[in-house]
Structure formats: C-alpha cells, structure tokens
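FYI, not all chains are in this one, though none of them got moved.
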Amino acid sequence: MEALVRVGLIGAGRIGTYHAESLALRVPRAQLAAVADPAPGSAEKLAGTYGARPYTDVQAMIEADGVDAVVIASTARAHTDLVVAAATAGKPVFCEKPMALSLADADRAIGAAAATGVPLQVGFNRRFAAGFADARDVVAAGGVGAVQLLRSLTRDPGLADPGGVPPWTIFRETLIHDFDALLWFAGAAGETTATEVYAVADALVAPDFKAAGLLDTSIVTIRFGNGAMATAEASFSAAYGYDVRAEVFGSGGMVTAGQQASSSMRHYSAQGVARQTVRGDTALFGDAYTAELAHFVDCARTGATPAVTGHDARAALGIALACITSVEESRPVRLDEVDPA
Amino acid sequence: MEALVRVGLIGAGRIGTYHAESLALRVPRAQLAAVADPAPGSAEKLAGTYGARPYTDVQAMIEADGVDAVVIASTARAHTDLVVAAATAGKPVFCEKPMALSLADADRAIGAAAATGVPLQVGFNRRFAAGFADARDVVAAGGVGAVQLLRSLTRDPGLADPGGVPPWTIFRETLIHDFDALLWFAGAAGETTATEVYAVADALVAPDFKAAGLLDTSIVTIRFGNGAMATAEASFSAAYGYDVRAEVFGSGGMVTAGQQASSSMRHYSAQGVARQTVRGDTALFGDAYTAELAHFVDCARTGATPAVTGHDARAALGIALACITSVEESRPVRLDEVDPA
C-alpha cells in the first residue's frame, strides 16, 4: 500500500473544520498531520480531535518536514500569500476560493506554483459534485450540441451575520462558483472565454446593510467567445434551503444538474411534499468536498496537474471583477477592460 | 340557458384555425358565427368546417348583425387597425398578441376600446394555463413573500421558415409573452412596473439569417420598481420539445410553473425516461387557449373588463421596445427612454 499523504491544514474556522474531518476520516490515502491557525487555541482544539499537530505559526507548519501538502482554508484576504508560501516551500497546495482578489495576485499565485512545479488546486467544489460532473461529461460528449444558453445559480439559506460580510462578496466569493461552472460548461465541447459581462445587484434581503456595501441579490449576464450566453444568479437567503443548480442548453438538447434535497425521501401530506432540505453547503456538497480533496491528494502523490488550477481561479475572478465595474458603472463591461493583457 | 355569443373570427391561418376549432367545439356558450380572411378561399374553407359564414371583406364581417364579438388572429401588422375597427363598431374584441408594434398604436387601440366601452382582451394565453395561474395565486397570496428574482423562458421546438420571420420577432412576438408573465408575477403581491432592461441577442440557431435581421436566441435582464430583478430567455430551437417555464423567488420561498410533457406518462428504458414531448403551442397551451376564449366570451356577454387588457399589452410592448434599443446600442435602457410620458 502506498504511503499516506500528510496534509497540513491552514485555518480552523467553519470550512477548515470540515476539511479537517474529511482529511482525517473520509479522504482515501490522506492523513491530517497538522493544523495551523494564528488564533490562540484554535488549531490546538481542532488538531486534538484527530491526533494532528497544532501550529500557531503558519509558516512553520508550511515548512515542517512532516507536512507533504498544504490545504488553505483561512480568510480570503490571506489566500494568495499562503499559496505563494506553500508553493515556494515546494509543497503541493490546495486553496479555497477565492485564490486571489485581484488579477495581479492571481498571477502571483500561479507564478509561484509554476516556479517550483507544485500542483496548485482551487476549491471550486461544484466540479466534483456527481450531478455537475455528469452534466459536464454530457456537454463534452456533444450531448447538447453547440452550447447556446447557460444558467447557474446559488441560493444560500441565509446570512448568519450580514454585518461581517466584505463588500462585493456576492461576486468574489459566492458567484465565483457560478462563474467557474459556466466557464467549465461553456467550454466543455471546445475551449472558450468570457467576453462581456452585465450585472445588476441589490440589497433585497438585508436592505439596512446596503450602505455598508453588502449586496445580497444579483443577476449577471455573460457572453462567451463561442456565442453562448449565460445568466448567473445569487441570493443570500433561500427560505426553502440551499439551492444550487445549473442548466446548459444547446442545439441538441439540454442538461441540468443540482438538487434541493439531501436524500430521496419524499413525505406527502395535506401540506404538500416535504423533503430533507439542505441547510448548509457541507450537507449539499459533502461528497464533492471529499472528492476534491481526494483528487488533490492524488495529485500531491503523483505530481499530476489538478483538474481545477490557478488559471481557472483567474478566469472566474476576471468575471467577478467585470461584474463589480458593471454594477459601479451600470453598463456592460468587456473582459478586456478589466484584464487588458 | 343564456344565448350563445356569436363570434366572428378574423384570420384563417395557423392560430386562427385553432381558435376556430376552439370556438366551435370547446368554448362554452360560444358560437363560431363567421370567419373573415382576405385571402381568396381561405375563410370559406375554414368557415365551412363548422357551418360558419365566410367573409373576404373583413370590415363587413366586423359590422355584420350576426356577429356579437370579434376575435383577431390575423398577421401582427394588421392587429391595431382591426382592434380599432371592431371597437368602433361596438364589438367586444379579443386580439392575439402583439396588439401593437408601437406605443402609439397601443394607445390608439386602447383609446378606441375606451371610446365605445367594449371589452378588449389580449392573447397572453399563458395567464390562463393552470400551472401559471396557480403560481400567480401563490405569489398574490404572499406565498413567496417579497418577490426578488424571477425567470421566464420560451423555447420553441423550431422555426419552420426562418426566412419569413420579421426582424425583432424574438422580442415583439415571442418574449412578449415572457415580459407579460414577468410583469404579472412581479406585480402580483403589489403593483409595480419595469424600470430598466438589458438585452443580448444573437443568431445561434440560424446564423445565415442574421444578416436579414433574424435573432433567434436572447437573454434579457429586467429591473422592476419594487426592486425585483428578472431574466427572460428565448430560443427558437429546442431539440427536446416546447419548453415554457416560470420561476418566482422571494423572501418566503419559490414558485415554479411549466412542463415539458403533454401527459403524466413516463417510459423508462435503457435510453432514459421518455415522455410525450410537446411539439406545438396548441398542444402545450390547448387548455389555456380554450380558457382565454371562454373568459373573453364571458366578458362579451357581461361587459366585464377582461383579466388581460390593452394596458397589459402596452406594458409588455414597452419592454420589447426597450430590448430592441438595448441590443442596438449595447447598453441598459430605461423604460422612460422608450416611453417618455
């Protein structure tokens, strides 16, 4: 049997805690070796649950001998620097989205990984959800013909703390999943890029926080180089539970993915048909989270290029940045305006 | 038993033929009394099937004593003049969409009906489809809370003759159904109007006809006065059959309507699950066509104001015209730009 990949996890918050559990219990051939978090006591507590080593000095963990690969689940602002640090240390690195908040940072992360040749994977977990992956396979195999119309949406069950959400989160942290999915689907049967974006956004869920820059509802139109057109849609408050879906329509048919129930159970009563609704992304995408980390661990072992790279993170970020300009200036924005290269 | 309403039908084309059958066989308390069509032989043939009187002189039919009410199913360009003629003759009038191609014409039609006080109904049949009507009832009753995000789409099984389609048909004749549906849903729980529109459109189905002005694929973003945002989407070629759907999302939940099969039959085989797909609007909306004419006949008998009026036709047309400007100038267009009043 092959040796286990010893993973060092950075960040002991909500998603970090979930990744720790996955790495310790569910991801084949992985060992949760270390947990780093600068917050006092935080890494200790999480590491303790699974017999891993705790670090408050993140850089020390990155460089530790007993750590073969690094998983970054810290706050978004820190992502780029940590990718660069891990890559520079020659460690394969998995980074939660968003990998960067600017194209310059994205280039810096990509460059660092390229310099040492380590695998760099980004946490677009939707690509590892069975329904989405099967749908993409159908598109890639020509099952919908030439792609013409796409839709991707994210509706979250609710904001715990609207006050703590940074401006433009809806584009840079939420819809970025949809932008990646749309790029992935639009290019499945032949590579393409986004060319133009138009976004509307408002604070319909929590109007009191609009002044603070929080937008919670948005519709985005995206045009692609191959002629395809897409909408992406997000809301930060879905009363009926987590709702993430995709629809790809083309000259030969349509493919859809996504579900709103966590099991096949249906309960028929005078009130309607109840299901086990989904209240969190880990419930909806649990298998996908396991699968993306399993893929990363495989790439770390073999040196293979991950299926979702820093370039994918950069492409989705470009759309998010164009959306921000579009909302600020109330006009369609070409991708080459935000990325003149 | 009340006397039958004697209906005079104008137009013996595809939809006219279907309305004739409905009026003769399915619409309660209606009698197909006359059919008028200037094309030689056309009215005679259709009228003959149901024992109605044929006319080539449309104005003569409108004014005939044995005609209590008029149904207009001629070509779009003639609609406004025919509405005016019927209203002036004091006959309740049902007009297929679009009632007008300009706001001035819409005002002319509305004014003519107002002058004589006759009921004027427009053929937004989707409002009479059970699923859509039930969905609207849910929204009106507050079932989805404050409306935030809407979607309406029309995918037609295919263009018989792309060459014969007038420019901007996708907005003025196809998406106008979606615009009406979106206005109807967005305003269900409290009146509102569209304020801004952004449209992209292309010739992805029949690229060869783009030069002739035929756009066959489109995505439209609409903003409403109450904050709600919507997308409307159309394609002139759906490989899997007629697909018309609506989705209304709000602070309290979501409601959807629309179906792609004409019956509950499902056939499970190694190839998947086959259904009785829908190849024409009369198959998908047969009951709705009957119901809208039944409603019109009731209004004609009682003088009641129809549920879908000339004002609804005007409001949907406004969005269509804003879409045209949006595509021509590649920018969002405010409704007050196309309708300064």
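Letters A and B mark the chains in the order given here, with residues in each chain numbered from 1 onward.
One rule holds in what follows: a contact is a pair of C-beta atoms (placed from the backbone, for glycine too) under 8 Å apart; a residue touches a chain by one contact, two chains touch by 3 or more.
None of the values given here were measured: they were computed from a predicted structure.
S.K.: With 2 identical chains placed here, how many copies of the sequence make up the full complex in this file?
M.R.: Per the structure file, the complete homomer consists of 4 copies.
Everything below uses one rule, namely that only the chains that are shown with their structure count from here on.
S.K.: What's the distance between the Cα centroids of chain A and chain B, rounded to whole Å?
M.R.: Measuring from centre to centre gives 41 Å for this pair.
S.K.: Can you check the complex and tell me which residues of chain A touch chain B?
M.R.: 145-146, 148-149, 151, 155, 198, 200, 202, 204-205, 217-219, 221, 223, 227-231, 233, 235, 237-240, 243, 249, 251-254, 330-332
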